[in-house]
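Next up is a structure, given as structure tokens.
One protein chain is absent from this view; the other protein chains keep their places.
Here is subunit A:
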Amino acid sequence: MLRHTTTRLLNNISTRNAINRTTIAAALRVIPTRKSLATSATKSKAKHDEDIDDFKLVVHTSADSKPAASKKTAADASSPGSNALKYAYQERSGFGTRPIYLDVQATTPTDPRVLDQMLKFFTGLYGNPHSNTHSYGWETNNEIEKARENVAKVIGANPKEIIFTSGATESNNMALKGVARFYKKTKNHIITTRTEHKCVLEAARAMKNEGYDITFLNVNEQGLIDLKELEKAIRPETCLVSVMAVNNEIGVMQPIKEIGSICRKHKVFFHTDAAQAYGKIPLDVNEMNIDLMSVSSHKIYGPKGVGAIYVRRRPRVRLEPIISGGGQERGLRSGTLSPPLVCGFGEAARLVREEYEADSEHIKKLSKKLTDGLLSIEQTTLNGSPIHHFPGCVNISFAYVEGESLLMALRDIALSSGSACTSASLEPSYVLHALGKDDALAHSSIRFGIGRFTTEEEIDYVIKAIKERVEFLRELSPLWEMVKEGIDLNSIEWSGH
């Protein structure tokens, strides 16, 4: 069967030049059979290793999967920037070509131990976890409940308070829309901040259209909200305060415990978007008086497309479900759960607890090295508070370098500019704006994400690469030349603008 498919594949791709027919034919001969895999399992496989190496020529990283953006820059190559780009394309001979992954705020690689938990649901445990008349349902349901317990333990919650969703986006929508709609007879006011993730901001805006009043709290230049301002903003009609735990662009940690006690004092529900915080900083829903919390699996080395919302039972938080149906998940989120995703998430949550100390220590060490290394370049600044800061997210501005050009020049490192979720747009980040950064500085910011699987060798490579290329791009910049000559750029009157 496999051979048959491959032969067909061979015919289909004969027009592509990246992989030629001979390579495929060679690869075809080494498709592992059950026996060869078994051999590899028993480790008597010195020769077999080479065969497997050839096998990769058939699939997976396709050589021409370069993003559209790179085509554009190739076309731009006649412009003065072309030298920089040529420089950027330079490959180290004798080394691989796949970029270093430093974008763990966008998503994390799935831990192999998580995948191992997930596979059995594709091979045998296919029962519907909500079928309670036979063992197929029971066995899957058992696994789901184990996962729920693991997810709850990370934040000191009761498993009954965990509702599985499709991710933090859904959880955030559920919290904002669900709570507000349930209490709409008596309350009509929501408080949130300017630096929230887009999905909270957009959900809040949607509620505005439904007639609710929204207060967006400002943050200071450190990225932190003012607790007094928060307390002043609370009214008798306020139903919900939503403040994120760790910011996804600058890694700033809000004072969650203090916010929790303010909300409890005024009997207002407190929701926190903990997508970037869950499993990475200490969180305890009881100690911190958190009533609702959104979490996401793919930020903690779990599969994408699953997450959860914590909904407090005592004192009870009521919310109107967004999705109606068979009444699964306490009626708050109907629809058949996906056992592989949920259990993958559960395993990821278990691991994040087990590895907490080792991961934190590792991330802290690499983060310090990276931050020190990059800040030693002149005219660079760390964005956001250096103290109330999760070390795995380092956001740095490189003055007189355009962030997008730097990203183009850093094709060997997978990074994101400040404007994370809208990487295609040239709009500077609203988070950095909220911190009071000007357009130029917001444009020249880059976010570095460090996680469980980042290595020290990668960090060394990144520091060196950034140093070289920032220097190179600045050489091309007339502004930088003026700065070097000691001209105060603010004193210049720009004309024709």
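Assume contacts are C-beta pairs under 8 Å (C-beta built on N, C-alpha and C of every residue); 3 or more make two chains touch, one makes a residue touch a chain; residues count from 1.
Note that in this section contacts and distances are computed from a predicted model.
Novice: When you check the chain that is not on display against UniProt, which of "Non-structural maintenance of chromosomes element 1 homolog", "NEDD8-activating enzyme E1 regulatory subunit", "tRNA specific adenosine deaminase" or "Related to Protein ISD11" does it turn out to be?
Specialist: Of the names offered in "Non-structural maintenance of chromosomes element 1 homolog", "NEDD8-activating enzyme E1 regulatory subunit", "tRNA specific adenosine deaminase" or "Related to Protein ISD11", the absent chain's UniProt record gives "Related to Protein ISD11".
Novice: Of A:109, A:124 or A:327, which one is in contact with the hidden chain?
Specialist: Checking each option in A:109, A:124 or A:327, the one touching the absent chain turns out to be A:109.
Novice: Looking at A:170, A:273, A:291 or A:412, which makes contact with the chain not pictured?
Specialist: A:412
Novice: For subunit A, which residues touch the unseen chain?
Specialist: Subunit A touches the chain not shown through residues 32, 37, 40-41, 43, 50, 52-53, 55-56, 59-61, 91-92, 94-101, 109, 112-113, 115-116, 358, 362, 412, 452-455, 457-458, 461.
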